[in-house]
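Other chains dropped; remaining ones untouched in position.
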């Protein structure tokens, strides 16, 4: 059966998996992981060039921008102003007006500051950005982000880099039901079954970084995630069987020999 | 003359254009974004905009992140 395409702000993506570019042992490994993941959108951070001591090689040398769409993010920003300023710099440095908007509220949890996030979304949308805000699994915050013009909402499954998996499946399901824009689970995935579950809950996509970059074998995990996203999406549209407390035979009850 | 470059004090002998500054710093202009006194500069303006004494410059690029 055919699935609907994965479209954000009018742009269609082949893969429902979006990956990061951080924490890899090397850019070469990152490039292989990206290849294995099948992702056609990756997120990058915007940072000051290191003047004193600069490595020659640039991150972009390892990303085939003809195939992979670059999504600048505002990771590390703790206020709407910082995030807005960083978003503008990212647009200037990059090739598009898209931004993964992060306004962090706390260093230990890296949870979003939803008030500032909603305000920054409003401003950046006015400034012509396609805004993909990283938020928490709060249906009300997601609705306000949508009202503010967000092109998608990106609720977390668990704290960034925690690998805990989807902590609140009910909220993700509710957010999917109440939203009119794509829902992308961003952060918290630890392993393949977490990613599959996110898709089974109805998520339109999943964004992850640490689960792949931090695995013992990042390239193998990237491939695992590629398959997990496909599996979860197919299972969602295939329509799973209901859960029952007792058993139901898979084989005919009659015709057993000697009965 | 003194400027503030990426948050650090930096010395220049004389006013220079952004393009010259990047060349001096050995930075490829196509890979960075620049903020001059809190205003973002379009790339085509790099040759014209001159960095003067006391100016604040931010030069950023993309790095790995999630």
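Letters A and B mark the chains in the order given here, with residues in each chain numbered from 1 onward.
Assume contacts are C-beta pairs under 8 Å (C-beta built on N, C-alpha and C of every residue); 3 or more make two chains touch, one makes a residue touch a chain.
Fair warning: this is a prediction, and the values are worked out from it, not measured in the lab.
**Student:** Write the complex's composition as a formula over the displayed labels, counting all copies in the file.
**Tutor:** A x4, B x4
Note that in this section only the chains that are shown with their structure count from here on.
**Student:** Using mean CA coordinates as chain centres, what's the chain A-chain B distance in Å?
**Tutor:** Comparing mean C-alpha positions, chain B is 33 Å from chain A.
**Student:** Can you tell me which positions in chain A touch chain B when the two form their complex?
**Tutor:** Listed in rising order, the residues of chain A that touch chain B are 20-24, 27, 30, 43-49, 51, 54, 58-60, 70, 72-73, 75, 85, 88-94, 160-161, 187, 208-210, 213.
**Student:** Name, in rising order, each residue of chain B that touches chain A in their complex.
**Tutor:** So the residues of chain B in touch with chain A come to 5-8, 10, 25-28, 31-35, 40-43, 58-66.
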